[in-house]
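Every protein chain except one is present and positioned as in the full complex.
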Amino acid sequence: MPGDAVDTAALQRWLRTFAASVAEQRDHLTALDAAIGDADHGANMHRGMSAVVAALDTAPATDPAALFKQAGMTLVKSVGGASGPLYGTLFLRMAPATGGAASLDPETFAKALRAGLEGVVARGKAELGDKTMVDALAPALDALDAALAAGEPLADALRAASAAADEGRDATVPLVARKGRASYLGERSAGHQDPGATSTALLVAAAATGLVEQDDSS
Amino acid sequence: MPGDAVDTAALQRWLRTFAASVAEQRDHLTALDAAIGDADHGANMHRGMSAVVAALDTAPATDPAALFKQAGMTLVKSVGGASGPLYGTLFLRMAPATGGAASLDPETFAKALRAGLEGVVARGKAELGDKTMVDALAPALDALDAALAAGEPLADALRAASAAADEGRDATVPLVARKGRASYLGERSAGHQDPGATSTALLVAAAATGLVEQDDSS
Amino acid sequence: MKKLLNDPADLVAESLRGVERAHPELRVDHENRILYRADAPVSGKVGLLSGGGSGHEPAHAGFIGPGMLDAVCAGEVFTSPVPDQMSEATKNIDGGAGVLHLVWNYTGDVMNFDMAAELAAAETDTEVQAVVIDDDVAVEDSLFTAGRRGTGAAIPVEKIVGAAAEQGRGLTELADLARRVNDNTRSMGMALTSCTVPAKGTPTFDLPDDEIEIGIGIHGEPGRRRVPIAPAREIAPMLVEPLLADLDFTSGDGVLVFVNSMGATPMLELHLMYAEIAAILDRAGVVPVRSLVGPYVTSLDMAGCSVTLTRFDDELLRLWDAPVATLGLRWGM
Partner (left out) sequence: MKKLLNDPADLVAESLRGVERAHPELRVDHENRILYRADAPVSGKVGLLSGGGSGHEPAHAGFIGPGMLDAVCAGEVFTSPVPDQMSEATKNIDGGAGVLHLVWNYTGDVMNFDMAAELAAAETDTEVQAVVIDDDVAVEDSLFTAGRRGTGAAIPVEKIVGAAAEQGRGLTELADLARRVNDNTRSMGMALTSCTVPAKGTPTFDLPDDEIEIGIGIHGEPGRRRVPIAPAREIAPMLVEPLLADLDFTSGDGVLVFVNSMGATPMLELHLMYAEIAAILDRAGVVPVRSLVGPYVTSLDMAGCSVTLTRFDDELLRLWDAPVATLGLRWGM
């Protein structure tokens, strides 16, 4: 499906859509973090994604690898905390996986995302079920791979990924955190939704809505 | 009127009655002080009068002069703040004015009280209308002197004094404080009743109810 | 009320036990509630005594030590100590050169220190002089009132006179010096919240969420006026302009800028306030040469701050910089 090719413009739309939903959900993310963390996840992600959008506005990268690197470096430089290195690493690790192509086919995009997830795990040492962003990202990528393998168009595959991310996010609620700040609460962390898994679900949703040009045929 | 003689036992009753009403009005005195001062007048007077009662219980003085001295010293030693030196001086100055008598006639008692007032004024430099305890004490003593001069029995004279003290206390409400902590508030001190005038009104009321043995003939 | 204590009535006594345990460089007389420099009296040196109500920590005990005070009398929370305490302390810090009482100007403190001086004069031949500290421009200075409160000025007064006392200067010279520092110092404070006096258990005054008090004292006394909450850049002039209007701070060699936390206001905000204040001073041509930023003269758990400016000359600056070793101020030793 050649219409499924992911070019720099599509990736920019993805990032801008994510930035917009982070801005919109900022207080919600912070409220989730207040319950089991330190009440800054919304501010952190908003600061970072505003910087990413500002970079896109002033010096837009011209190929996917450069774009991922720009986004990753911007996040690492501007966010701090746990989410800065983690989201930063996610994008930084996507860059080399593009092989320098100007436009990515769905499989390459999915491969790049998986490289990003591996970067997050290498950096943060979280496993599935530790009540972190990994709990949203990993199932999303599994769903994406499965859908693409089943021959679904990218738009449908991303919608499946987004649904899986949402499910993964919701599944963090009963978990006892083992990584990140929420782990300090021990049993008291159960019953609360993980803020990082929540922002990650927004990232995947932004791919489903922003990455693929929405038109009637999709 | 020989029944009007004020002996050591009567003076002790006065002090105990005053201590009891301070204990009862403690929170009220502190609330008044919170509005225009530092929220401790009730605690201060209660600490002081509890110490006076404790001294009466353990080593009761045997003549009026010794009793006044004991009460005054105890207040100076235990209260601190503005009210400690002021109430302490009041009683300390009453002692010499008794001339060492074992029992005071009403005029001598009134003279001693006036010496106390003069001590308060010398110590605190407050004039009538400065919104202090002087505003309750001075009119009370004027009323006491006038009633005794008119030949009224001590019990009646003290009731007149108590009424005058209450009036003086109430008259502090509209005043702008010029002395003590309330003076820091400037115009904002108007509209509040002075805590020290309030405790002084209790002192005079205690004389009216505690000093003279209440019996049907009085 | 949520506080770390047992019975409010025992707070001061129990806290002094902790001071004694934690700080062997202080000697504590629990019966009289006097804190001494461990090596008091210092022979040949004028003894410096201050004190006041508790609840202003690190003032007053945090300023005992070489280069500053010799002893401090601790009163109940926000209540002046009593004359017996001061006369006892006076006796014990007299190294033969007399004792200077540094009295914060509050009716209670002044009267109790007066009575203590009378007692000391009657009982000993220790020469005693007293200097009253009164720097708070929020209060009108008038012969007919209690006058200005003593607040932040106590720190430069006690520090500078303490340094001069270590040099062996005489009682009268030190009293003059104390008055000189006081005369060159002005302060003004504000509150974001009231404090809660433990014995009362509720806030001394109610302050709505959108209002602040300007011109407050350090005992939970409400201020001169209540204004809507405003950004720091609008609050700073409300504190600094009255200081500049009251004394010409451009005429010295520079000023000490002292930004004090009332208790609950954190350093992050104090430093931001410092930047706002420094900008105002720049515009006014006032030159900050030394700074002090932190909780030094507090009012229990009150949130807010005060600003104190001291006009330095060469000598005051030198004495400010001289070594001092107390819990609250320490440098050079």
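Each chain gets a letter, A, B and C, in the order it is written, and its residues are counted from 1.
Please note the rule applied: a contact is a pair of C-beta atoms (placed from the backbone, for glycine too) under 8 Å apart; a residue touches a chain by one contact, two chains touch by 3 or more.
The shown structure was predicted, so the numbers you read here are calculated from the model rather than taken from an experiment.
Contacts of the undisplayed chain with the visible chains, over the whole complex, involve A, C.
Only one residue from A:A10, A:L86, A:L154 or A:A171 touches the chain missing from this view: A:L86. Interface note for the absent chain: among A:P64, A:P106 or A:G124, the touching residue is A:G124.
Residues of subunit C that touch the chain left out of the display are 2-7, 11-12, 14-19, 21-23, 54-55, 57-58, 62, 77, 192-193, 209, 212, 229, 231-233, 235, 257, 259, 263-276, 278, 288, 291, 293, 295, 298, 300-301, 303-305, 325, 330-333. For subunit A, the residues touching the chain absent from view are 30, 34-40, 43-44, 47, 76-86, 123-124, 178-181, 183-186, 188.
By definition in this document, only the chains that are shown with their structure count from here on.
Chain contact topology: the protein chains form a pattern that is neither a line, a ring, a star nor a complete graph.
Geometrically, the chain at the heart of the complex, using CA-atom means, is C. Distance between subunit B and subunit C, defined via averaged C-alpha coordinates, is recorded as 33 Å. Not a single residue in subunit C touches at least two other chains. Residue positions of subunit B with contacts to 2 or more other chains are absent.
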